[in-house]
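Missing here is one protein chain; the remaining ones are kept as they sit in the complex.
Presenting chain A:
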């Protein structure tokens, strides 16, 4: 696999701008025969003849028996202009050639994460830009509320896996394109799977999944004597949208700011305080949360063990009615069915247009990196079209001690008398860590010991008493190494515990 990695020459164009540039060494690109028109162009063909042939090319609508090349004549003319012509703004290593298009079509392997609003757009954008080897991973099935933007799906597809329907659609419509679907969680695929791709594009709505993917690509990096082997880098293009706002960014894992370097850009999810929900609601949202969190488990309206399903209209209807009752009790107005569903499912508004914009920007970056036709975005672009059309492009900076990509050991500073609960709170609440359900293990007396783990109920129960013990009581010493596992990363993060006095 490693031999087929085409990305190698990284260098900084100048010290001031620090533009990171990726180049494809030509000799590694797959072999293919030169296009007939280029043979002529390279020969001594008279101008007139060339022109006549090109006009013929333009006018010929139907494929004129060009053997196994099943494209229409002219189908890729829009793309070719950028690949077969020299220009003043190209990547410094760019060499115009017909090989680039061939590389896109025959060799370059792209992974699209998510087949939702962004994913559908990305698949179409990539397929129509000449990419043919595309994999797509999505664990979701199609819901009717997807149809206002996820345009590869039709009403008849509701309930089917997004990845499969999207792949079928693109394969069916874009001749020669081979989209391979994976109806799976990203966590169910391993390193050997991810390693096969040249570029990964994310169209996700979850920060946790983004961080996991970021962590996976970081885990594929190879360092020799502390020096990063550039051929082990798989560029990550990440898109995100919310309503009329979005962002697109290019990440070269190990070289430029990664998702975790800029974690402060994603504000932690705000939850209403429990006392507000339980005893002093003021907003309709508080009433819905009361029903969702407190009333549902108590009343078990659909039987014991039946979890609240935001997609089940009967469930939402029940929550809605009970929320109305709760609101009436406190003279709160504004509880509606739509609001109820929005709170229960934590719905983020979404439209076709923003997804189209952000996916297009991401796909342009994939194209730039795959072909070196242009210097890629360095490295973050935000978009907002609430008031006019606004974009802002900037270079997000690497965090020197990023817990995901810095290779710097992470320090934890605590008093020996601090309780394990405080460590846990720090891991979840610190703005640059924002872990979800960290599991903490360490080595004591040469043995692995789980200090706390909450994802398995029996272990949680057994380790819960540790939370109220002090670090000293747990037998931890200054300089102790703590290994922390979390859903936000496929790798265990190592922390060094430093006692402060």
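Criterion: a contact is a pair of C-beta atoms (placed from the backbone, for glycine too) under 8 Å apart; a residue touches a chain by one contact, two chains touch by 3 or more; residues count from 1.
The definition used in the following text is that contacts and distances are computed from a predicted model.
Engineer: Under which of the names "NEDD8-activating enzyme E1 regulatory subunit", "Hemoglobin subunit beta-like", "Ubiquinone biosynthesis protein" or "General transcription factor IIH subunit 1" is the non-displayed chain listed in UniProt?
Structural biologist: Cross-referencing UniProt, the chain left out corresponds to "NEDD8-activating enzyme E1 regulatory subunit".
Engineer: Touch as defined at the start, partner being the missing chain; which of A:185, A:300, A:338 or A:472 qualifies?
Structural biologist: Considering the complete complex, A:338 is the one touching the chain left out.
Engineer: Which of these, A:112, A:166, A:209 or A:381, touches the one chain of the complex that we don't see?
Structural biologist: A:381
Engineer: Which one touches the absent chain: A:255, A:363 or A:471?
Structural biologist: Once the missing chain is taken into account, the touching residue is A:363.
Engineer: List the residues of chain A that touch the chain left out of this view.
Structural biologist: 41, 47, 50-51, 54, 58, 60-63, 70-79, 81-82, 84-89, 121, 124-125, 128-129, 144-145, 147-149, 151, 154, 169-170, 172-175, 243-244, 248, 279-283, 330-332, 338, 341-342, 347-361, 363-365, 367, 374-375, 377, 381, 384-391, 393
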